[in-house]
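All protein chains of the complex are present and in place, except for one that has been dropped.
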Amino acid sequence: MASQKEAFHQASPTEAFLFNCWYVAAWDHELIDGRLLARTLLDKPVVLYKGDSGKVVALDDRCCHRGAKLSMGRIEGDCVRCMYHGLKFDASGKCVQIPGQDNIPPKLGVRGYPVVERDHLVWIWMGDPAKADPAKILDFPYMRDAGWRGHPGYLHYDANYLLIVDNLSDFAHLAFVHAKTLGGSEEYAFKSKPTAIDRLDDGFHVERWHMNAPPPPFHKKVVRDVGAVDRRNIARMHVPGIFFMETLFSPAGSGAEKGNLAGAKQYRNCQFFTPETARTTHFFWDYLHDYELHDANIALSLYHSMVAGFMEDKAIIETQQKMLEADPAFAMNAIVSDAPLVHFRRTLARMVADEREGLKAVAA
Amino acid sequence: MASQKEAFHQASPTEAFLFNCWYVAAWDHELIDGRLLARTLLDKPVVLYKGDSGKVVALDDRCCHRGAKLSMGRIEGDCVRCMYHGLKFDASGKCVQIPGQDNIPPKLGVRGYPVVERDHLVWIWMGDPAKADPAKILDFPYMRDAGWRGHPGYLHYDANYLLIVDNLSDFAHLAFVHAKTLGGSEEYAFKSKPTAIDRLDDGFHVERWHMNAPPPPFHKKVVRDVGAVDRRNIARMHVPGIFFMETLFSPAGSGAEKGNLAGAKQYRNCQFFTPETARTTHFFWDYLHDYELHDANIALSLYHSMVAGFMEDKAIIETQQKMLEADPAFAMNAIVSDAPLVHFRRTLARMVADEREGLKAVAA
Partner (left out) sequence: MASQKEAFHQASPTEAFLFNCWYVAAWDHELIDGRLLARTLLDKPVVLYKGDSGKVVALDDRCCHRGAKLSMGRIEGDCVRCMYHGLKFDASGKCVQIPGQDNIPPKLGVRGYPVVERDHLVWIWMGDPAKADPAKILDFPYMRDAGWRGHPGYLHYDANYLLIVDNLSDFAHLAFVHAKTLGGSEEYAFKSKPTAIDRLDDGFHVERWHMNAPPPPFHKKVVRDVGAVDRRNIARMHVPGIFFMETLFSPAGSGAEKGNLAGAKQYRNCQFFTPETARTTHFFWDYLHDYELHDANIALSLYHSMVAGFMEDKAIIETQQKMLEADPAFAMNAIVSDAPLVHFRRTLARMVADEREGLKAVAA
């Protein structure tokens, strides 16, 4: 695990995406007002829109005639019309009208993608449509639970999505990257350690306690009069790049680790990383809280704190991306706390390899 | 013709230019005031200027000594001096002076290109100079005819020139791209069709009537009080990318289709597409009218209407270029109205192939 010069890079599927899984394509609010949303996902230009029926449609964003972008076109009912020569496509992608031409070749059309709108997220399946089972969408119940309040966020990264996954696999970076935002003190890296690391079939699960510590700035901003806290993070990362975290702050010494949650304040965080290309990423997130839900400014403050913290990550991660591109031969060196990261990359690489084997078998 | 998945792309010589033909290199007004015009044509950096004799000179824009640009130099008579180490070249490209050196190697120099200035256009021959016959320059008499008035235009496209040729090969796009500028209504695409499509040895000829239709916005702007019109477009496209169009608007039902031109207003349009590189294009045009010639504002209004319309094309065509570059494997699908386009691309591809065969034969 901690062996030096491990060939991370060779193992990391930076260019090979996993296709047979659900990715977040958009927040639902990005499709209001009849918007044709052009978004590249896994290197494919896709157009997303809500037709008049309210159903979300996802099609290849390239007219099959001359390659114009359908997202520069016009919604008509649940169809979209290319505004170059007027070809019209239905919600499945089938061409249903060619102005000035009576016969439409039956196979003429663009690719359509399975999509599911759930809890304000629009999920898309970029692989084999026959395998697109909505039951496989990971559940994060807090966005539909009245006991929690948040504010949806989006950021674009000029970096491969796995570098962001890496970032979240070792919380020691809070101490150095986020000392003045999400972290608090460098003690977090030197004194606290994960109490549990579980390797999952599709990711990892990490639990970390930091006892009797000053509250981190983002928490102190919204809970002004707060003393030392016991801080607990329970985080899960799932393939392809889905992160859930349960955070708890309780008064130091109040016994939260034994189950006493009196005076505790909690957060629920979801983060979704969807490759735009091998070197750029769509990042969707929400950070929800469970107290003083009547006060809309708490969610707003937390949103702004997260943006500030993510911008600190982004500066480092986008620089990492440039360094890796400048010298693809660079072999990273694992340290002990990279255990979750290494397991995740191996797991994903195996799943990508399996998927490719499956494709070859079908072809043969 | 309308067979699907036709391999347009393989047939389209996006990178292979036709060299033995005349291209428009500049408007004559671009060379006034002793300007050294740097312009890349067919991937070659060329410098164009008018020497003191008034003759237009076109040379490789790269000093043969150390590669500095002659367009950063100085005109001396009909010569140009490189302002790095002072080498001087005459109008044929021959080096005639090296400061501090008495002997000039007789073959030292840069390539000169045949150029012809005619009707305000500067034509250049980028191929074998021995074949540069000015009689092969296509004639567009209206720019020297006092019965017509226009305003010369230039636009730069970030797209291969053939995508612009394609655009002009099917006027159905007027209905969708130019509804509010050059088109008028979507009827044009749904109801009108070319009445004649002729395959020429070096291009195509298309005629299209649209009877009893509202006048398009660009025409209505200059001819305010106008009712329904019969609209006729006769267009020709010639290799390598030269477009002429004769447009007529007559009062609806006045019998223009039978030759009665009473009350008709006419336009003559020339468009010249010269590849800068395989992915960028110089676009020269003029749009002339035959009425109220004393009023300079008509030509100006038409010029602005054309720019507005061309910017609509440009947005779509430059996006097409990006889509094709992003996925060179994309195979376009022909529809019935692509007949002229397909003929043009085949014709040009054959001429390019013949030219290459000729070069091989000479070399062998």
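Order as written gives the chain letters A and B; numbering starts at 1 within each chain.
Basically, a contact is a pair of C-beta atoms (placed from the backbone, for glycine too) under 8 Å apart; a residue touches a chain by one contact, two chains touch by 3 or more.
Given the structure is predicted, the values throughout are model-derived calculations rather than measurements.
Student: For a quick check of understanding: of A:Asp170, A:Asp230 or A:Glu355, which residue touches the chain that isn't displayed?
Tutor: Of all options in A:Asp170, A:Asp230 or A:Glu355, contact with the hidden chain holds for A:Asp170.
Student: So which of B:Ala16, B:Met83, B:Val116 or B:Leu293 would be touching the chain we can't see?
Tutor: The single option touching the absent chain is B:Met83.
Student: Looking beyond the chains shown, say which of B:Pro99, B:Gly227 or B:Pro328 touches the absent one.
Tutor: Final answer for the missing-chain contact: B:Pro99.
Student: On chain A, where is the contact patch with the chain that was removed from view?
Tutor: Within chain A, the residues that touch the unshown chain are 2, 4, 166, 170, 172-173, 175-177, 186, 189-190, 193, 315-316, 319-320, 323-324, 326-327, 330, 332-333, 335-337.
Student: If the missing chain were put back, which residues of chain B would it touch?
Tutor: 45, 62, 64-69, 72, 81-87, 98-101, 105, 107-108
Here is the rule we go by: only the chains that are shown with their structure count from here on.
Student: Using CA atom averages as chain centres, what separation in Å is found between chain A and chain B?
Tutor: Result: the chain centres lie 48 Å from each other.
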